[in-house]
Structures are given as C-alpha cells and as structure tokens.
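Yeah, one chain of the complex is gone here, protein chain that is, but the others are all in their spots.
Up next is subunit A:
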Amino acid sequence: MDGKAAGAPPDFHFYPLDLYDPEDRLHPFPEGATRTGREVYAEMAEEASDPGSVALGKAPRALEEEVDELVHLYALGGAGEWGSELADGSAPCTEVPEHLPLGAQRDWQRGPEAGERGCVGWGATGPGLRETYRCAHGRAIEEYECYVIPEEEDEDEAALVFCVTCRAPVRALEVSDEHREHEVTALDKALESAKDEVHKNMFKLEKQILEMENFANHLEEVFITVEENFGRQEQNFESHYNEILETLAQKYEEKIQALGEKKKAKLEALYGQLVSCGENLDTCKELMETIEEMCHEEKVDFIKDAVAMADRLGKFLNTDTDVEITTQPDFEDQTLDFSDVEQLMCSLHALPAPSAPVINPQAPNSATGSSVRVCWSLYSDDTVESYQLSYRPVRDSAPGKDQAVFTMTVKETYCSVTNLVPNTQYEFWVTAQNRAGSSPTSERAVYMTAPSPPIIKSKEIQSCEEAALICWESGNLNPVDSYTVELTQVETPEASGVTESVVGIPACESLVQLQRRQSYTMSVRAHNMGGPSARSDPVTVHTTGSRFPLNQHTCHPWLTVADDGFTVVRSERKTPLKEPLPGNTRFSRCVAVMGNLIPVRGRHYWEVEVDEQANYTVGVAFDDVPKEEDLGANRLSWCMRHRFASSRHEYEFLHNKTTPDIRITVSPRKIGILLDYENSKLSFFNVDISQHLYTFSCQLHGFVHPCFSLEKPGRLRIRNGIAMPTHVAFY
C-alpha cells in the first residue's frame, strides 16, 4: 500500500484552506502522488458527463482498495477504518483535506450504493478513459500529467461548510453527525478569514523589509560617523605629541647651553689662576735673578739693594699665594625637570574647552505665541557635550533691576523654549560645555514670541453683497507689526476652499472684497518679528443682503437694544436726561439710534418690523447728523415717519423738514428700505404686499447709516442680511 502512494511523505498535512475557487482548483499534489486521486477524478468526470449513469460501475472491492490508498496518502488513520466505514455506508471522517474533489467524497459516499446498484452504464467513454489512467499506474512519475477537471456541479450539490474546530471543510449534512459540537461557519467566511490571515502575514513581511532597510541605512550613517571621529582623534593626538616633542627638545637645548656656560666659567677661572700663578712665578724668578745679581755687586750697593730686596721679599712672601684651586672640576648633577612635559602628557587625554558658540538670529515664522526655537552653531573642531541656554525677557526698565534668568541644558544645537509670554522679546545666550570646562558665552540674541491671536468683534461685522468690514481687538498689550485676514469660501462641508489672505493690515479693521451670495469663514492673525500668531476664532460672513450692527454710542438714553442686537425698545420709564455735551454722539432729542452700514457704494436693503400703532421714524442719516434735532429735520437725514393718532395713520417722508403729501391705506407692518447709492435713491416698501411707498432722490456724497427712532414707547425689530426681493429691484 505504501509503495503505491508514491511521493507522499507519511505525515503529509495539507493546509486546510484552498485559496482558489473550485473551478480554478489545480492539482496541488506533486506529480506522482495522485494516481488514485486522478482515478477518482476520472470517475467523477464520467459522472459529470453522464449524469444519467450510475457513476461507479466498479466493484466495491476495487473502490475499497483505492480508498485505502488515499487513506494512507493522507495519513488518515488506520488503513482499514475507512474502508469499513464506507462499506457501512456511513459518512467519511472529517479530516479529509479539502483539495480532494468534492466529487471524490461524494463518490465514496455513493460508491457503495453505486456498487450495490451494480454495473450500470459505466459509459462508453468510461472504460477508455479509465484505461488511460489504469495504464498510467506504475509508470514513472515524470510521465504523469496534470488534468484539471471542472466541477461545476459541485456547487449545486450538498452545501459545504467549514468546521472551525477541525479546520476542515465538511458537508452540511455531516455537521449534524460528527460536528455536532463543533463550531461551523460558512465556507465563504472561512475562505475570507484565511485570505485575511495571508494578507496580514504579507503586511508583516513588508514591514519587516522596511525596518531592515532603515536599519541598514542607519548602520551606514554610523560607519561614516566612526570614520569622522577617528579622524578627529588622530589629529588631536598628533598635535599633542608634537607639542610634547617640541617641549623636550627645547629643554634639552636649554640644559646643554647652561652646562656649556658652566664649563666656560670654570675654565676661565682656572685660566685666571694659571695666569696669576704664572705671574707669581715670573716675579719669583725675577727676584731670584736680582738677588743673584746683587750678590755680585759691591758691598755698599749690596747692602742698599739687600735692604730693598729684603723689603720686597718680605712684602712678596707675605702676600698670600693662593695655591688652592678655586674651581671644582666636577659638574653638579643636573636634575632634569620634566614636570611640564608630564603635564602635557596628561593633557593629551583632556580636550580643550570649547570656544563660544555662535547664536543665530531668529528664523522667520519659527515662533509661536508661547515658544521660540533658538538655534546656534559651534566651531566644527570643538567637541561639545552639552550646551547651556540662558534667557530673560527684555524690558525697557532700568538695567540695574534684577531679572530672573532662566537656564536650561540641552544636547542639540537648537531648543524650543516654551512657557513664554506672547508678543515679548527675550534675550538668549548660550555656552558650550565639555569635560574641559565651559566656553565663553555667546553673543546675546533677541528672540520674540509671536503675538496672541486677535479677537474678532463678531457683533460688529458690517457686510453687504460685495464686501465685509471686520474689526477686532489686538489681543496683545503691546503693539504688533501688522495683521493678516484669512478668508475661505464655505462651499460644501467636505470641500476645503482656497484661503485668501489680506496681509500687511496696519490697524484693527479691514474692508475685504467678497463675492455675492456666498458664505465665508474669516479669521485674523497678528504678526510681529517672531512670526504670525495662531488664527483667531473664525467668524462666518454671509454676503447676502446688507448687515449692519447698531451703534450703541449713538443710542438715546431712553432706548435700549436687546441682546439679539436688532430689537430696539423704548420703555415706559424715563430716566432724567442730562444736558448733552458738545460733540456728543448720542441722540438727545429724538429717541433714536443709528446703525453702522458698511461704507460701500452699492445697493443696500434692510427691513424693519413695526407695530401698527407705534410712532416710529426709520430712514438714513449721515454720521454727523445733528443729534439734538429730529430725524428728517435737516438735510443730513431722510426718513419715513409714522404716527398713529385718533385711529388714523399718518405717514410722512421727511427731509429737511419737508414731506410730500402721501396717504397710505394699508398700514405696513414690515417696512423694506432700499438705499441705492448708484442711483441716489432711498425707497420704502410695504414688504408684506410688495407695495412701493415712496422714493427719495438724495444726493449722497458721503456714506449714510440707517437710523431708527421711537416717538412713543414701543419696539421695532430690524432685519438685515436679507436679499433684495424682486419687486424692490424695480426701483
């Protein structure tokens, strides 16, 4: 049996999942190992092509043999078990590798039945094909070919599920028997999870590749660094040793020279002695000669000379003759002083202290409101272990005052210093340290933190269809250099539009040109030497209609503006009025308030909701309209006035105290006001019935602002940011 299962090792465990769909399934077996499998395939093919026929016409005996072979092939328990089971007609064991064709299993199941039915319709093609395979039996492995036989009908057959516990596919029918207790999932799911696992493994491998590559790069870098460090050390040593050698040579020269001089001194002393000795000798000899001569002289001369001679001799012999050698022939032992050489030798290991680093000027846009990034550089020859960065805020106050200096130690040549105050200048200096000590301090550089973001005054935004005027608070105590306004069109929630920037704004307000009927998000940044601040909180501006806030500075004391910013109320109570100061911006006679309309010449439209019985005046006026006069009583204002008295509505359209005689039968509750700079017109409408009420022709050389007043207690509500209704467009 074993011999027949050619090529298959005894513990041949197959990975239980198949990555290919049944149609694509190729024979995964090595060439020679599937003889029996192929036979089964062949049988299956016959079955597939000849569904009518009873598949296995062979004797149950032959089937058993084949089964046994397969069993051994796949190491599926004892040789006899399978056969016996099959003969019983029960289901085969679950541990069937999935690559076996389903048909094969089916065959086994049906085999006995088929066999029982007898040899019916084995098929005309059957014996022939079978013969082919049977002949193949026993031939060399290389001659076997691999056939792929489609198994279309398998899908229609008994459903196949996957038993997770046994990690093998099983037929649904079998689940109830053997796999009752096991976890079972659909084959598709099992397939997917297997694919997932494989993919995961692939990912892991990819990551590993990346890591290794990175590591290799890193190693290369380290290589280079080692070379560099070596070079540096080499240089160091060379210079040191040269120094030492020079010192030694120098010492040698000095000592020799000293020795030579000593010798010279000694010799000179000796020579001196020799000379004096010689002189002594000469004198003695001369005296001797004289004495001898004397002896030959006459007695009288002899006595004279002898007395003189005796004096001389006496003197001479009294003179000490120094016959001691004053000069020692020996030289002292020289102690060789090498202490400084030793010192030099020791300093070979000690590095010099570094030189002062060079602190860089502040890089543009490298600061935030609370931090700056300080950079410096060192001389390349220096070896530095760490740096000490110190800083303190720059103040205008007296320099004698002690200011806190902060210091930090860093290893890199840069440092982000945090926890700083926005829009402030700081002085930085740095020293380098190594084992030999500290460098001198660098020059001091001034860095500046970026400013705090400004705060847009969102309630004071003025806008129209073509532009918006926004103003803001600086957000900083000290002045900044300039501001930038950034705006983006809000198109759709997902799309991020292009951001426009208006730069170099000197003051805290900006008039920005915009497009009609859009929404914009706008924010502001402050700039200083350190860079830009963070963005301010954004505001949204809609370029639909005109939008104006009410100017509280013009508000009569008896008028209040509600929190929404657009409801104007005159309450019953009256506070006593103070005498208005000259140059007062508040209305003092008519109980009025003005709005701040964007200074753009175009068409502006807004509406006012009124009570039918209220006494009100609405219109426009110049900034410098006399506040102690009624609206409409001068040339600087145009307005519509409504009075309700004795159940009658009276309407006036006032300018310079004059009004046309107009009667209106339906009292408007919502008044539309159109200010048209281009055509020099101011029109009023009854919005609810689209009725035109009146139009002023007004020469507007400057900019006017909407104005509202209440002659009696009541309220009116302003609506703006409204697109002009079509009926208004006719005017």
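Here, a contact is a pair of C-beta atoms (placed from the backbone, for glycine too) under 8 Å apart; a residue touches a chain by one contact, two chains touch by 3 or more; residues count from 1.
Note that in this section contacts and distances are computed from a predicted model.
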The complex's invisible chain, by UniProt name, from "S-formylglutathione hydrolase", "Histidine-containing phosphotransfer protein", "Polycomb group protein FIE1" or "TMEM9 domain family, member B": "S-formylglutathione hydrolase"
Residue touching the undisplayed chain, where the options are A:Asn318, A:Thr575, A:Ser646 or A:Thr665: A:Thr665
Residue, one of A:Arg643, A:His692 or A:Arg719, that touches the chain absent here: A:His692
Residue ranges of subunit A at the interface with the undisplayed chain: 660-666, 686, 689-694, 726-727, 730-731
